[in-house]
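The structure follows.
Every protein chain except one is present and positioned as in the full complex.
Moving on, here comes subunit A:
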Amino acid sequence: MEPILELAGLSKVYPGGLKALDDVDLTIRKGEIFALLGPNGAGKTTLIGAVCGLVRPSAGTITAFGHDMARDWRRARSRIGLVPQELSTDMFEPVERAVSYSRGLFGLAPDKARIEEILRSLSLWEKRDERIMALSGGMKRRVLIAKALAHEPDLLFLDEPTAGVDVELRKGMWAVIDSMRERGVTIILTTHYLEEAEMMADRVGIINRGKLLMVDEKDAMMARLGRTEAHITLARPLDMIPPAIAKFPVELEADGASLCYRGGDGTGKGKAEVAELTKALIGSGIDFTGIETRESSLEDIFVSLLGEEGGAA
């Protein structure tokens, strides 16, 4: 697929010496939702800032829509939208005027119909004459999205769109993001909610301490790192693993009182194997009183990756 954004060797050292981005290479494809996942202080906002002109890179190149950001920034920026992490906007301004201003600022002719469409799609139309300070936090966030969409960008950055937002609103936000994707907008979002990346993203990049540790299709990442874990509570403890189930990746736990299966690859292979295993147990007359299975989430992947990195450092 054609790349819409390419970062090569991107680094940022803040005054004071903190290396917030460390030699990042990343290619974003047209039309995808890319989730940048990492703990606080990982460098997510810095990465977005570098692309959007808020942060001056210390090294590396940024190419957006084939334009070199350092030279052709005008043309590149006119196609990029940014929803910042902080709710920063002129609180005294009415919603519709704020959104129209954003469109004008990006050099586009006024278009009432287009602004109305954007406001309606974000359920803000009824609030168009309200001052932004009179809106709830969730609505303020949507105003910032409306402002970012006002110039009809092809690439949209959402910096922690659901941080500090309750579960209901978060689901609403996911629906909004989905509808933007349907309109063909390429979306890069940052989050530290793993569930969010798992729900929304086509691809996921994991970043920590300025280093992009891993980038992959979400499904492939799950397949590569995903695991099924099953705990089978035995009716009678075992001394050793019976030969009938030796071909499975199982271990005895709790002095033989339970059997633990760890295997599969996040594609469902694990579940099938657990089914096989239980049949084999019944076949060889080993009784059990309970089964508990769990698919590992991005969170587990994340924790193990960060653990490896921490160990190496």
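The rule is short, and it goes like this: contacts are C-beta pairs under 8 Å (C-beta built on N, C-alpha and C of every residue); 3 or more make two chains touch, one makes a residue touch a chain; residues count from 1.
In this section, contacts and distances are computed from a predicted model.
Trainee: According to its UniProt record, what is the protein name of the omitted chain, chosen from "ABC transporter ATP-binding protein", "Lactate utilization protein B", "Transport permease protein" or "Nitrite reductase small subunit NirD"?
Mentor: The missing chain's protein name, per its UniProt entry, is "Transport permease protein".
Trainee: Looking beyond the chains shown, say which of A:Ile4, A:Leu36, A:Ile80 or A:Ile232 touches the absent one.
Mentor: A:Ile80
Trainee: Can you say which of A:Gly104, A:Pro237 or A:Gly307 touches the chain missing from this structure?
Mentor: Considering all chains, including the one not shown, the answer is A:Gly104.
Trainee: Of the residues listed, A:Pro3, A:Gly31 or A:Gly53, which one is in contact with the missing chain?
Mentor: A:Gly53
Trainee: Give me the subunit A residues in contact with the hidden chain, please.
Mentor: Within subunit A, the residues touching the omitted chain are 14, 46, 49, 52-56, 73-75, 77-78, 80, 82, 84, 86, 88-90, 92, 97, 101-102, 104-109, 147.
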